[in-house]
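Of the protein chains in this complex, all but one are displayed in their positions.
In order of appearance the chains are A and B, and numbering begins at 1 in each one.
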Amino acid sequence: MDPTSAVTTALRERAPLVQCLTNFVSMDLTANVLSAVGASPAMVHDPQESAELAALADAVYVNIGTPSPRWADGMRLAAAQARADGTPWVLDPVAVGATRYRRELVDDLLRLRPTVVRANAGEVLALAGTVGASRGVDSLADAQDAHVAARTVAREHGCVVVVSGPVDLVTDGDRALHVHGGHRWMPMITALGCSSSALVAAACAVVDDPVAAAAGAMGLLASAGTSAAEVAEGPASLRVSIVDRLAEPGRLELGSHVRPGA
Amino acid sequence: MDPTSAVTTALRERAPLVQCLTNFVSMDLTANVLSAVGASPAMVHDPQESAELAALADAVYVNIGTPSPRWADGMRLAAAQARADGTPWVLDPVAVGATRYRRELVDDLLRLRPTVVRANAGEVLALAGTVGASRGVDSLADAQDAHVAARTVAREHGCVVVVSGPVDLVTDGDRALHVHGGHRWMPMITALGCSSSALVAAACAVVDDPVAAAAGAMGLLASAGTSAAEVAEGPASLRVSIVDRLAEPGRLELGSHVRPGA
Partner (left out) sequence: MDPTSAVTTALRERAPLVQCLTNFVSMDLTANVLSAVGASPAMVHDPQESAELAALADAVYVNIGTPSPRWADGMRLAAAQARADGTPWVLDPVAVGATRYRRELVDDLLRLRPTVVRANAGEVLALAGTVGASRGVDSLADAQDAHVAARTVAREHGCVVVVSGPVDLVTDGDRALHVHGGHRWMPMITALGCSSSALVAAACAVVDDPVAAAAGAMGLLASAGTSAAEVAEGPASLRVSIVDRLAEPGRLELGSHVRPGA
């Protein structure tokens, strides 16, 4: 079975509990995306309970989009628990190049060995030290350079890296898969990238190979985006239709989005 | 007049100010649901101002979905002010069984005597001590057991308990009402349960009997869900249509949702 179909089916069969420590902007869409695909989201962030919940979770998702010291503590505790338990965890290093505080937090978190890092081109370049600063969350960086940087980051940190863009790349530094599909309005939907990271975490809970899991998760979202674009009139109605489509995957063409990478 | 119609009409006539101390995931939908029915939402949580606002509010709504110590302080202060003033207040004990921190916070809040507790089946079982832990916010627990537990919780804490599910139960431990309606996609809409708790709080501000208020609030949401399902294509478009319908209640069939319970 292709990775997209495998992820889609396994999410509905196993309904993984996905702990999310994510930014304030993305909570709504992220939780709705996870619920739509059959996963069970749990937004639990505070140090008082983040490790305790991580011990119960099937996957942990950490996103630094709106960081503060107390949330950072909660993230470190949850990620450390996940690592200790062998639970997959995913890092989304939002705008890592923008401030010193984000760079230091991401350095901390990378030492806890995420299973997957999902980022845009500018963020991957910042992680690789190729550029000093990305400009907010939007990246103008060259996708090709980012793909080279992604392999470097994957090897250095022993993780899978997903670079989202017009064509997504998934690599462990050795193998590479490309994910095609989606629509030009998708980058205008705030937190859709964050939601894709959460979907990657959910997929890692139900598919053993994180390269296949990540590619399948991105393929599922690309498939929903392609289908939703048929009825949407702009980014906001596209967002609504994407969640609708994720909840009814029988209508989606899942098979053609993931292809071998260069 | 049936409770649903009574609540719907009274909300528009009196436009109650409803203070919400709720989780990050649910703020957007909760505020929009309250505005749609004619209430005035005020998201005020910090200890610096939560009691001061509670003294002005017509109802207070406390939801522990994303708890932290400072927010917990704000919740205690607002609930205590509401209790001192005789202002109705509603507790939503999200995922209370999941962590020690949530159980302790809910124990604290129950001592401040909420007017209504609104929860899903797993959370009510956790409150009654029937089960050790619910799995995140989704409950697989048996509805029948939860209805028995709800009466126990209502008697023990002197409050009304609402258990949401395919058929909602509203009970004060003695009387019981059932609320029918809605759609299978509604549990997939993140924070719709939280929003129903806020709606119960708003209803308690305008209808004196909290059993009738809670049943009417749940009936209004069920009615909007049933109607919205006629045009929705999945959970996200259902969410949009539910809020649209709540804002134009003249189009709804309000009368048939609340029925005597067993």
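Here is the rule we go by: a residue touches a chain if its C-beta (ideal position, glycine included) is under 8 Å from a C-beta of that chain, and two chains touch if they have at least 3 such contacts.
No experiment lies behind these values; they were computed from the predicted model shown.
Of the options A:65, A:93 or A:225, the residue whose C-beta touches the omitted chain is A:65. Note that of B:118, B:239 or B:257, the residue touching the chain absent from this view is B:239.
Where chain A meets the chain that is not shown, the touching residues are 23-25, 28-29, 65-69, 95, 98-102, 133, 135-138, 185, 188-191, 232-237, 240. Contact between chain B and the absent chain runs through residues 15, 17, 24, 27-28, 31-32, 35-36, 40-46, 48-49, 52-53, 56, 70, 239-248.
As a convention for this text, only the chains that are shown with their structure count from here on.
Averaging C-alpha coordinates per chain places the centre of chain A 32 Å away from that of chain B.
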